[in-house]
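A quick write-up on the structure given underneath.
Of the protein chains in this complex, one is absent; all others appear in place.
A, B and C label the chains in the order they appear, each numbered from 1.
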Amino acid sequence: MNLYKDLKERALKCNLEIPKHGLAIYTFGNVSAFDPHRAVFAIKPSGVPYENLKADDMIIVDLDYRVVEGKLRPSSDTKTHAVLYRHFQGVGGIAHTHSTYAVAWAQANKAIPIFGTTHADHLQYDIPCTGQMNDEMIRGDYEEETGKQIIKTFEHLSYKEIEMVLVASHGPFTWGATAEKAVYNSAVLEEIAKMAYLTLQINSDAPLLKSTLIEKHYQRKHGSDAYYGQIEGE
Amino acid sequence: MNLYKDLKERALKCNLEIPKHGLAIYTFGNVSAFDPHRAVFAIKPSGVPYENLKADDMIIVDLDYRVVEGKLRPSSDTKTHAVLYRHFQGVGGIAHTHSTYAVAWAQANKAIPIFGTTHADHLQYDIPCTGQMNDEMIRGDYEEETGKQIIKTFEHLSYKEIEMVLVASHGPFTWGATAEKAVYNSAVLEEIAKMAYLTLQINSDAPLLKSTLIEKHYQRKHGSDAYYGQIEGE
Amino acid sequence: MNLYKDLKERALKCNLEIPKHGLAIYTFGNVSAFDPHRAVFAIKPSGVPYENLKADDMIIVDLDYRVVEGKLRPSSDTKTHAVLYRHFQGVGGIAHTHSTYAVAWAQANKAIPIFGTTHADHLQYDIPCTGQMNDEMIRGDYEEETGKQIIKTFEHLSYKEIEMVLVASHGPFTWGATAEKAVYNSAVLEEIAKMAYLTLQINSDAPLLKSTLIEKHYQRKHGSDAYYGQIEGE
Partner (left out) sequence: MNLYKDLKERALKCNLEIPKHGLAIYTFGNVSAFDPHRAVFAIKPSGVPYENLKADDMIIVDLDYRVVEGKLRPSSDTKTHAVLYRHFQGVGGIAHTHSTYAVAWAQANKAIPIFGTTHADHLQYDIPCTGQMNDEMIRGDYEEETGKQIIKTFEHLSYKEIEMVLVASHGPFTWGATAEKAVYNSAVLEEIAKMAYLTLQINSDAPLLKSTLIEKHYQRKHGSDAYYGQIEGE
């Protein structure tokens, strides 16, 4: 019995959510699932179309970027995932997509303003956009540096409260306690990105969501007295 | 035999119209079906994905917000539905979605202007957007207050002639004589919202529909001499 | 054997192209198929959802608006179809949809400029938008007047070369030698309407297609020396 069978199946299932939700075409994008006990993650192989993916194609990689198991090359973004797992304690999954509206905001080099309750149901802040990486970072260990650029963006932000970021001129990375949550966040981000785009087209002076509404919507779903969703374990 | 079997099945069927028409992703949105004789309504449980919903998951709630039957927690928007049923006599169903274009107008804090006959086929007025709720309302019994904010918006408007509203910075609520009509109105609202958005992008001075056309289109479908559709009962 | 069996089946098939190509939701829109020998046309019944339509539901109507056969009420737009059949010799089918981008141009009260060869492959002119109907026309025999307004718009235009029109603040009507061609024109119009919309968003000074290109593309498909498509009868 393969040690990583469950982890690979989970990673496969979550990678397949990307084409299912229209978050990328062809081979674009990737999801990884982390096993905190073994300190390894399963990630999509590089450049393989989603329709051909099998659980056994997933690559097991440790936090020092070493392939632990797998016949194929891991995603070219593997080091970015590893850096985030090293720094973001408690994160169990990471997703990277090229979803159209989120990429457009990233290419516009703009954070996504918090305009409504759909946004506040998931996070209380604008969705941050990193600064541009400098040439040294880009010419150096690029994917590692991409991870570090994200970490730097969260210096004064909480990665537990904001489970998503736009890498400037590139596209979105999202994460969560599980790989399922990470890819869910990618789909939610794309929807929020589209809504915010349309909002500004309709009203370029659209008001930001007022702080009481932000707090209310976030707390009713995520606070200690949350009443959205079902009580787990019941 | 369960007393509420029919009501639950109807609520289930109408909730499933939401993903079918692309009006929300994941667990967003909810529809309820009202039984005026028992003064209860069946509503979607909170935070349960549409693909997993069964009729028996629907929650039966009375107009004082009490759960009459059901094992799961009802939608977090349940009180808003109850307030509307209490005040809008004759309404048999309510739908709340996060459909993209309707939400964009709500986030823009703008009523949707009546630009064409697709709009006038359904209502003779701009689709209203509520004012912002004040902090006291938001910090108080929020979902009840959301219902009251809608009622206030209809102080000088007819909820029978305008079966839809945008809650500012939040999204659309729609209703109708039946739950089927309520969710139909959600899909129609989304289409009208998209058409109005595009109209203004093409011509920022687009004229409002002239009053004779508004009246003609509305009356041929809803007036005493309506000739749109089939004669019921025949 | 029903005299109108073939005509009804053809009308049904063409009506079903409307939801298949996403040209209208629910019951919106209608297609008719004309039989020039009997001077009658088969048209969709009013307000019946596409998913429930059967060939036998189609209504046979003559050019004086009389129902010749059929148990249901014909489309509320029936008189508009009849007026067009009376005036547009050789037209064998008419389609009316509420397709999103075409409606947006109609609501913007703007003709669709000829920006590219996709447009010129089908017609050599801007797609006209009628003027506003006056109040007398609207309060009078509205659907008949709608047909007359279209006729008036074509006073100095050729309905054989321009098989489509936007009725101001309403939406598109298209026609052709057959019902199949009429509904094909509706789908093509929607695509052209979307392309023209995007073109102006990208470049508000986008140039109209030059006349040599207009002529070339139209003639290679429709001229006496056309070489697009297969030679019929071979």
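Here is the rule we use: contacts are C-beta pairs under 8 Å (C-beta built on N, C-alpha and C of every residue); 3 or more make two chains touch, one makes a residue touch a chain.
Fair warning: this is a prediction, and the values are worked out from it, not measured in the lab.
Contacts of the undrawn chain with the visible chains, over the full complex, involve A, C. One of C:38, C:139 or C:210 touches the chain omitted from the figure, and that residue is C:210. Looking at A:2, A:109 or A:211, the residue that reaches the missing chain in the full complex is A:109.
Interface residues of chain C with the unshown chain, by the touch rule above, are 21, 115-118, 184, 187-188, 191, 194-196, 198-199, 201-203, 206-207, 209-210, 212-213, 216, 220-221, 227-231. Contact between chain A and the unshown chain involves residues 25-28, 45-48, 72-73, 76, 98, 100-101, 103-110, 132-133, 135, 138-139, 142, 169-171, 197, 200-201.
Following the convention adopted for this analysis, only the chains that are shown with their structure count from here on.
The angle of the rotation superposing chain A on chain B, based on CA atoms and rounded to the nearest 5, is 90 degrees.
One simple way to say how far apart two chains are is to compare their mean CA positions; for chain A and chain B this gives 33 Å. Averaged C-alpha coordinates put the centre of chain A at 46 Å from the centre of chain C. Among all residues of chain A, none touch two or more other chains.
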